[in-house]
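Shown here: the complex without one of its protein chains, the others still in place.
And then chain A:
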Amino acid sequence: MMLQQAGSVQLLCLTANSGVPLFTRGASKQLPFSVIGSLNGVHMFGAGQGVVLAGCETDRGGRMVWRVFQDSVMLIAVSSGGQAQQEGGGAGEEDLHLRRLLENVWNCMVLVLGQDELASLRNVERLKRDLRSCYRLIDQLLEGGQGQEGIMGDLTHCADCLLPPNATLLQEGLDGFTQAADSEFGCLMVHGRIATATEKWWRLAPQEVVLLSVLARSLSLSGSASCDTPVFLPQGSPTVAHRLLRFQLLPGADVCVLCGPSPTLHRSESELVGCFWSPLLEALRGSLAVGERCLPGSVTLRPDVLALLLINRESRRSVSCVKAIITNPNHPPSDHPLPSKARCWELLRLFYTFTTTRYFPLEESPALTPGEKAQRGDSLREDFALGFSHQPLQCYLVTEECKCFGLQTAQHQLYLLTPLSVPTFALRSVATQTLSTITLATGF
């Protein structure tokens, strides 16, 4: 079978009550106004009959999902499908991707504008104008995995992490710096992933941690030296803005703190940054050297591991990596060339979606029983999970490009890709061995 890529996605935002379009993003060719009107109309018709329309599929493989937030704003995601649909599947997977997207987009609207402004809808024209300040983040979310390789948090809602070789040193530095900035919430990001964070940062809602990472990454990509950005926390503080201060310590290494009115950006930069971080310059360089592998050099992966995503279910953190593929010039190109690095990241996302819609429970908070989920109308799980009392612990999938193995324990979920040359019966031992190698070496 083939793991299919989602088609291009268009996002529509309308007022929930009156259906006034607020904005559309994504896809170069915008849907005609009449179609947008119909999409709103069919949802409204359902609501009139006491039915919540959550999603549907067209006969040519297009998918769309609806969701109303705070009774004020309706978001609709439309995926063009485009490619031939695989047999007997695809729907649930596409749904997960689109539902996560809507949730993330709403959260990022709250992050930038605050809940009050979105919920009140007093002045639609002003809201339209203000919503423009969310476009940078929304477009980044629409790009999904294609925007920055190796970032999975938007899909998994687990924070993308990098395990630095000198974690204790950096943790102490960060704790000191955060405290000096009159805050308890601090986070050090290396290559767009969390290298270390204060205890309070980890106590933010997992979606907030992911969202703040998205924001910090977008600020970091612009190459700016420091930032002072007002942010609302969708769960923790949806109506009162905090300040996210971000400092580029070295290109690729950024420190963020969430603070109140003080200290000013100028003061924290001139008085605190050098004082706390200059002594840690070598430790920072050491973490940058880990690169996008995200695992310290002490972890040696088996040569037959192509890519992996490891989730810590308790702490809601993840590490992922795609190995640099070394092709032997002496060997003639084989019948099955290895997928490219970019394709491996894509396959990892697709396999994660495939597995969580079919077999493994999706990490959600708070946990809902299948019955509750079905009632909420946003059940993503297919009949297998709903109809059986047991919980699958392992699964495998052989595709035309690679072999995949999923493994879950009480603490972890591991998603692994291997080349086709690895015998299927060996997948399980490759996976269990990889899991124990990483957890033993890093304590992740």
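The working rule: a contact is a pair of C-beta atoms (placed from the backbone, for glycine too) under 8 Å apart; a residue touches a chain by one contact, two chains touch by 3 or more; residues count from 1.
Note that in this section contacts and distances are computed from a predicted model.
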Hidden chain of the complex, named as in its UniProt record, picked from "Osteopetrosis associated transmembrane protein", "N-acetylglucosaminyl transferase component-domain-containing protein", "NEDD8-activating enzyme E1 catalytic subunit" or "Ciliogenesis and planar polarity effector 2": "Ciliogenesis and planar polarity effector 2"
Residue among A:Thr264, A:Ser340 or A:Gln391 touching the omitted chain: A:Thr264
Residue in contact with the excluded chain [from A:Val35, A:Val124 or A:Ala225]: A:Ala225
From A:Ser38, A:Asn123, A:Thr239 or A:Ser278, residue that would touch the chain that is not displayed: A:Ser278
Touching residues (missing chain, whole complex) on chain A: 112, 129-130, 132-133, 135-136, 139, 219, 222-230, 241, 243-244, 247-251, 253, 261, 264-266, 269, 273-274, 277-278, 281, 284
